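Right, one structure below, let's go through it.
Every protein chain but one is kept in place in this view of the complex.
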Amino acid sequence: MIIGLFNDWVVVVLMMIGLYIVIAHGNLIKKIVGLAIFQTSVFILYISMANVEGGSAPILAEGIKQFSNPLPHVLILTAIVVGVATTALGLALVVRIKEAYGSIEEEDIQHLDNKTQDETEIQATEGDQS
Amino acid sequence: MISHLPILQVIVPLMAAPICLLLKRSQLVWLFSLFASAIAFIISVLLLQQVMTSGVISYELGGWEAPWGIEYRIDKLNAFLLLIISAISTVVLIAAQTSIEKEIPKEKHTLFYILYLLSLTGMLGIVSTGDAFNVFVFLEISSLSAYALIALGQDRRALWASYQYLIMGTIGATFILIGIGLMYQMTGTLNMQDLSQRLPEVAQTRTVFTAFAFVIVGVCLKLALFPLHLWLPNAYAYAPSIVTAFFAATATKVAIYLLIRFTFTVFGLSFSFTTLPLQGLFLLLGLTGIFVASSAAIYQNNVKHVFAYSSIAQVGYIIVGLSTSTITGLTATLLHLFNHALMKSAIFLALGAVVYRLGNVQLSSFNGLGRQMPLTMAAIVIGGLSLIGVPLTVGFVSKWYLLTALLEKGWWPVAILILLGSLLAVIYVWRIVEAAYFKKPLADSVPVKEAPLFFLIPIWLLITANIYFGIDTRLSLQVASAAAQSLFGVSP
Amino acid sequence: MNFSIEVMLQLTIVIPLLTIVGIILANNRPNIREGITISASILLLFIVTSLYQSLLSGKNVNVFWWDIMPNLSISFSIEPLGMLFALIASFLWLITTFYAIGYMRSHQEENQTRFYSCFALAISAVMGIAFSDNLFTLFVFYEVLTLSTYPLVTHAGTEKAKQGGRVYLGILLSTSIAFFLLAIAGTWFITGTLDFKQGGIFNPDVDKAIAGALLVLFIFGIGKAAIMPFHRWLPAAMVAPTPVSALLHAVAVVKAGVFTILKVCVFIFGLDLLAILPTTQFLLYLAGASVLLASIVAMRQDNLKARLAYSTISQLGYITIGALLATSSGVIGSSMHIATHAFGKITLFFCAGAILVAAHKSKISEMRGLGRQMPLTMIAFFIGSLSIIGVPPTGGTWSKWFLLMGTIETEQWILMVVLMISSLLNIAYLLPIPFHAFFSNPLPEKHDASSSNHESVDLASNVDQSQVQIKEAPWPSLLAIGITTFGCLFLFIYPQPLFDLATAILASGQ
Amino acid sequence: MKDLFAVVMLLGIYSLLSASFFVAMDAVDVAFTEAAVGAGISTLLMLVVITMTGRSEKTTRHKPWLALLVVVFTGGVLIYGTFDMPYFGIADAPIHSHVAPRYINESMKEIGIPNIVTSVLASYRAFDTFGEVVVIFTAGIGVMALLSVGRRPEEDEKTTAINDSMHEEYLVIRIVTKMLIPFILLYALYVQFHGDFGPGGGFQAGVIFAAAIILYTMLFGLTTARKVINQSFIQFIAAAGVLLYGCVGIVSMLNGANFFDYNVLASDPVAGQHLGILLIEWGVGCTVASVMIMIFFNFAGRREMQQNNEKVNNIEGDSL
Partner (left out) sequence: MDIIINISGALFLLIGSFLCISGGVGLLRFPDFYTRMHAVGVTDTLGAGMILIGLMFYSPDFLTFSKLVIILLLTLLIGPTTSHVLAKAAMHNNLMPKLQQEDNIKETSSSNY
C-alpha cells in the first residue's frame, strides 16, 4: 500500500508546498514560483498515473509490447505550455506592478491602495458637503 | 456547412484573432471583430434552432469517435449559453471603439480586440465542448485573455486586481485539472458523456469524492461564489468598462454552466446532491453570498464596485436556485442566467458611457447626472429596477420562478430570505438614483453632454431586450425549461 | 364611437398612455398640453360610463393580452367593484386636472410636463388595477402605480422631498416585494390559479393555518392600504404638492390599496372562508386599532395636510374592517365608503390647496377667521368634513351606516364601539377648522400666538395688513371644489346607482 | 531564502529534476518539453524580471496560520482521495484498459507513425493542441499588450558604441555562441521533423529555436537582434502559425470530413495523416518560436526602456 501510493503522496506534499508558498509569501515573484511548483506537482500526478511497470516510452518499436499510457503525456504537454503561458503573463504583470507601485511586496501594494482609497473617499465626502 | 456549425461557432472568432493581428489598423480591426462576433451570434441562433428541433448534436473532431477523439456535444443547455455569450459580445462590441478611445492608449487598441476575441473564443469553447480536458484548455484561453484585458485598465489598481485574479484563477484551474485527472484515473476516459456512464460504478470510492470536491471548488473559484469571490470586485471595478460589461455578463455564466454540467451530467444528480451535502452547502453559501454582497454593495463609493458586488449577490440567487435541484429550480437558474446577463451588460455599458464622459464613476461625481445624461441614467435606473425584480422586467420573471421553485420545495423561510435580499438591492440602486436626480452637481464639475450614439444604441438595445423578455418570456422560458428537463433526463 | 366593449376596455388603459406621448410632445406649450389632458380625461370618463351602461345591461367581457408566463396572463374583465373604482378614478382625474391647472399656474411649479405625464401613467395603472382579471395583472399594475407616483411625490426635488420619497418608496416597495409577492406566490402554489372567482379560489378543505398566514401576508403586503405598522408612507408623502396629495389620497394610490384588499377578501378568499380563518379576528382588531390611533394622532397635527393624511389612514381602516367582517353589508358598506370618502377627502384636499395658494397658510392655528375672506372654500371644507364624519346631508352617512350594520350582524360589539368612537373623533379633529374659520377672529401673529390665544391690543394693526392680500382661490380650483362638494351631497340624495353597484359585487357571478 | 536569484535558480534545478523524473517514468516527450520550456524559458524570464524588480525580498512577517490551515485541509482531502487510487504502475488500472489500448494498438495502422504521443497529440486530440497553440498565442499577445513599448527612438551611433564596449568584455562568450547558434538552430529543425519517430515535436522545436535567438539577443544587444528579426515579422509568423494550424482543419472540413480529419487531405488516409501532422507541427513550431521570441523581446525592451529612463533621470539628477 505504502509503495503503491508513495508517488501520489509525494505529489500531494509538493502540491501543498506550492499552495503554501502562494498563500503565505507576500513577494509577488515568490507567489509565481509557488504557482509553478503547484503546477509541476500536478504534472507528476498525471505522469505517475500513466506509468506502467516494465513498460517503455510510448514509441512503437519492434520487440516492445508494454507501453506506458500516451494520453496523460499529451495532456501534460498542454498543461506545461499553459503553465509557462501563465508564468509569462504573471511576470509581465509583476514588471508593470513594480513600475506602477514601486514595490513587489503585497503589504506595500495593499498599503498604497488603501491610501488612494482614503483619498478618493475624502474627495467624495468634500464633494457631498459642498 | 450546416453539419459543421458546432465547430464553426468556436473557429470563427478563433481564426479572427490572428487575422486581426495582421490587419494592424484599429478601425479595421474593430469592424472585423464585430463582423466575426456577429457571425458567431448567427451561428448560435442556427444551432439553437437545430437543437430545439432535432435534439442533441454530436460532432466528432478529427473524425475519431467519442471517447478516443474530442467530441462537441451541443444540447439545449449549451446552445442557450452560446446564444447568450455571442449576443452579449456582439452588442458590447458595438460600443467598444468609442469606449476604448478614452480608456486604452492608441497603439494597444488592436491588441485589445485580439484579446477580446480570444476570450470570446475561450468561453464559446468551454460551453460547446464535450471533453473534460478540452474544457480546461479553453478555460485557460479565456482566463489568460481575461487577465490581460483587465490589466489594460487605466488605474494602476487594475494591475494589482489582475494579478490577484491570475493567482486565484490559476489555482482554480489547477484544482479543476486535479479533479479531471482523478476522474480520468478512476474511469479511464475524458469524454463527459462516457464519464457519466462509467462514474456510477466507481462512485463510492474516495478518489471520486475528492475529484468531485476539487472540481466543484475550482469552478466555484471561477464563479466567485461567496467565500471565493475576493478577486471579482476589484477586477470588475478597475478593468476597462467594455471588459467589465462583457465579463460581468458572461464570465460567471460560463462558470455556472460548468457547475451545472459537472453536477448534473458528469456526476449525475443522485451522486452530487445526495451523497455529498452539496444541497445544504450551496443553499447556505448562496444565501450568505446574497446578504453579505448586497450589504457590501450598499457601502461602496465607486459605482462599478456597487454593481460588482451585486453581481456576486445575483450569483448567490443562481446558486440557491441550483440547490433546489428540481426541474423548476433549474429552470429558474437558467432563466436568471439569461436575465442577469441582459441586466448587467446594460448597466455596465451605461457606466462605460459615464466613464467616457466623466472619466470616473465615483458616486459623488454622479450628482445631478440625471439632467445632464438623461438617457444613460434612465438606462441605469431601468437596469436597477430589473435587478430589484420589478414586474414587466426580466428580473421579475426569474425572481418569480425562483420563488415558485422554492415554494415547491416547501422552503418557505428561504423564499422569505430571497425577497429580503432583493430589498437590499432596492437600497443600493436607490442610492444611485438619489445621487443622480436629487443632488446638485459639484460646484467645480464641468457640465457633460449625453453619451455618444455608439453607446446609446447598444445600451438601449439591451434595455429594450430587458423589458421585452420581461413581457414575452416565450423564448427564454421555453429553452430554459427544455434544457432543465433534458438535464433531468425527462424528454421534454 | 360605438367600438365593441373589448376595445373600449383596452382603450381605458391605452388612452392615458397616449396622453403621455401627447403631453411630452406638447412640452413647452402649456395650454395645448393641459388641453390634451382634459380632453383625454373627458374621453376616458365617457368610455368608463359607457362601460358602466354595458355592465348594467349584464354583458360581461373578458380581454386577454398575453401570457408573461404559462397561465399567468395579463387579462382584463369588468366586474362591479372594478367598475366602481374606475368610475371614481376617471371622474376625479378630470376634476383634479382642472384643479391642478389652477394650482400649478398660480404656484409657478417647474417641470409640470413630468407632473402631468406621471399623473396620466398613474391613471392608466389605476385602470389596469380596476379591470384586472387576475391577481397577477393586478400586482403588475400595482407596482407600476408605485413607481409612477414616486416622481410625483418627490416633485419638489428638495432634500425634504428626497427624504419623503425615500420613506414612501421604501415602505411601499418593501411591503409589496416582501409580503405581497410572497402571498401571491403562495396562493399560486396552493391553488394553481390566480384568477378572481366569485366565492374565492381556495377549495374549502385548504389548511386553515396556511390560508390564515396568507391573509396576514396579503393585508400587510398591500402597503397602499396604510394599515397601522406600514402607514408611515402616507404622512411622509405630504411633501408633494396638493394635487398629488389629492391623487394619492382620493383618486388612485390609497383607493387602489383598499380596492385590492376588497378584491382579495371577496374574490380570492371568499367571504365564507374569510369568516372562519383564525387570523381574521386579529386583523379586524388591528384595523380597529389603526382607525382609533390614526384619529387620535390626527387631532394633534397642526399642519392641515398632515391631519388630513392621518384621517385618511383611519378612514382606510373603516374600509378594511368592512372587508374583513366577511358579511354582505360589510362589503357593501366598505365599497360605498370608497366612493364617499373619495369625494369627501378630495374636497378637503382641494380646500387645503386653495388656502395654501390664496392665503399661503398651511397651519390650522393660522386659519382662524379665514371664513370671512374665503367663504366658499370654507363652506366646501365644512361639507367635506361632514361627509367624512358621516352626517346625513352627505353621502358618508350611507357607507358608515352599512358598516355599522355589518358590525352588528357579526356581533362584533367591540368594533361597533370603535366605529362610534372614531366617528366622534372625526368630529373632534375636522369640525373645529371651519368653526374657527367662521366664528373666531384670526390670532395675532405666530411669534406670540402660542403663548396666549386671547386677542392682544395691537390686533387691529396686523389683522388689516394680512387681510388685504387674501382673496378667493383661482377660479379653476373653485370650480373643482364646487363639483366635488356637489358630489358629496349628490351621493346622499341619490345613492341608488352606487348602492346597486355595491350589492352587485356579491350577487353577480363572475 | 531572501535572495530571489537563488530562488529562481533553485526553481530551474527543480524543473530539470522533474524533467529527469519524467524520463525515469518513461514520459520522454514530456521530459523534453519540461526541460526546454520549464527549465529554459520560465527561468530565463524570471531572471530578466529580477533584474528589473530587484533581487532581494523584503523581510516581512508573512501570515502562516491561514495558509497552513488551507494547505493542511486541502492536503488532507487529497490524501483521503489517494487511498482508492490504483497503485503506481499496475497494468490493469482503468486508464490502461479503456481508451489507451486503441491508441497503442491501432495508431500504427491508422496514422502510421511510431511515436504514439505525437499521433495522439496531433491527430486523435488535435483540437487540444490547437487550443494549446491559441493559449501560447494569447500569452504572447497578453505580454505584448502589457509590456509593449512605443516606437523606440532610433539612435544608431549610441548602440554601436555600446556594442563595441560590450565586444571586448564578452569576447570569449561571443565567439563560442557564434559557433554554437547554427548548431542549436539545426538541432531545433531536427527536433521539429523528428517528432514523428522519437521524442520531439513542434513545441520543443519552437522553444529551442527561440532559445537560440534569445541567446543571440542577450549577447549582441537587443537593437542588433531587432535588426536581425524585427518585431512585425515575428508577429506575422505568430499569426501565420495559428492560421496554418486552423487552415489545415478548414481544408479537411472543405473536403467534406469533420474538422481536423486528415484522412481526406491526401489520396490515401495514412499519407493524409502524415501530411496533416507535419503541417500542424510546423504551425505549432512557428507559433511557439515567434511567441517566445516576442515575449523575450518585450521583456528586454521594457528593461531597456527602464534603464534609459534611469539614465535620463541620473543625467537630470547630476545636472541639477
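For clarity, chains are labelled A, B, C and D in written order, and residue numbers in each chain start from 1.
In the analysis below, a residue touches a chain if its C-beta (ideal position, glycine included) is under 8 Å from a C-beta of that chain, and two chains touch if they have at least 3 such contacts.
The structure presented is a predicted model; accordingly, all values stated were derived computationally and were not measured.
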| item | value |
| --- | --- |
| Touching partners, among the displayed chains, of the absent chain | D |
| Residue touching the undisplayed chain, where the options are D:70, D:180 or D:237 | D:180 |
| Touch residues of subunit D, complete complex, unshown partner | 172-173, 176, 179-180, 183 |
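Keep this in mind: only the chains that are shown with their structure count from here on.
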| item | value |
| --- | --- |
| Chain closest to the middle, measuring from C-alpha centroids that were averaged per chain | B |
| Centre-of-Cα separation between subunit B and subunit A, whole angstrom | 25 |
| Rounded Å distance, subunit A centre to subunit D centre (Cα mean) | 16 |
| Gap in Å, rounded to a whole number, between the CA centres of subunit C and subunit B | 45 |
| Subunit B, residues touching no fewer than two other chains | 133, 137, 140, 144, 147-148, 151, 178, 184-185, 190 |
| Subunit D: positions in contact with at least two other chains | 78, 82-83, 85, 93, 95-96, 99-100, 103, 125, 128, 131-132, 135, 138-139, 142-143, 146 |
| Which chain pairs touch, all of them | A-B, A-D, B-C, B-D |
| Residues on subunit B engaged by subunit C in the complex (per definition of touch) | 385, 388-392, 397, 399-401, 403-404, 407-408, 415-416, 419-420, 422-423, 426, 430, 434, 437-438, 470-474, 477 |
| Subunit B partner contacts - residues on subunit A that touch it in the complex | 15, 19, 22, 28, 31, 35, 38-39, 42, 45-46, 49, 71-72, 75, 78-79, 82, 85-86, 89-90, 93-94, 96-97, 100-101, 109, 113, 116, 120-121, 123-125, 127-128, 130 |
| Contact footprint of subunit B on subunit D as seen in their complex | 77-78, 80-86, 93-100, 102-103, 123-128, 131-132, 134-135, 137-139, 141-146, 148, 150, 235-236, 238-240, 242-243, 246, 249-250, 253, 257-263 |
